[in-house]
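Okay, handing you the structure first.
Note that one protein chain is taken out, while the other chains of the complex remain in position.
Showing subunit A:
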């Protein structure tokens, strides 16, 4: 049984990788994947804290987050595909329509 600190540390690493990926990577698909990483880090935390507290609320939230993440990916991927069709690229540097 891994200690709480270990889990939190791994969760921290996962989240950091996710944040770094979202901030650094230019490929929209990779960014989406990194978002998944961050969500997973959060899930890991939720499950760890639930186990620690002896309740199932955390697990329930983790399941909810997974469902939401699946939905989010479906929508996110659809957006990316639509974007690709429109602009012929998924490099976020080239997608700057909102620039003032």
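Just so we're on the same page, a contact is a pair of C-beta atoms (placed from the backbone, for glycine too) under 8 Å apart; a residue touches a chain by one contact, two chains touch by 3 or more; residues count from 1.
Just so we're on the same page, contacts and distances are computed from a predicted model.
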Options "Sugar ABC transporter permease", "Proteasome subunit alpha", "Protein-arginine kinase" or "NADH-quinone oxidoreductase subunit L": UniProt name of the undisplayed chain: "NADH-quinone oxidoreductase subunit L"
Touching residue (missing chain; options A:8, A:22, A:50 or A:63): A:22
Missing-chain contacts mapped onto subunit A: 19, 22-24, 31, 92-93, 96-100
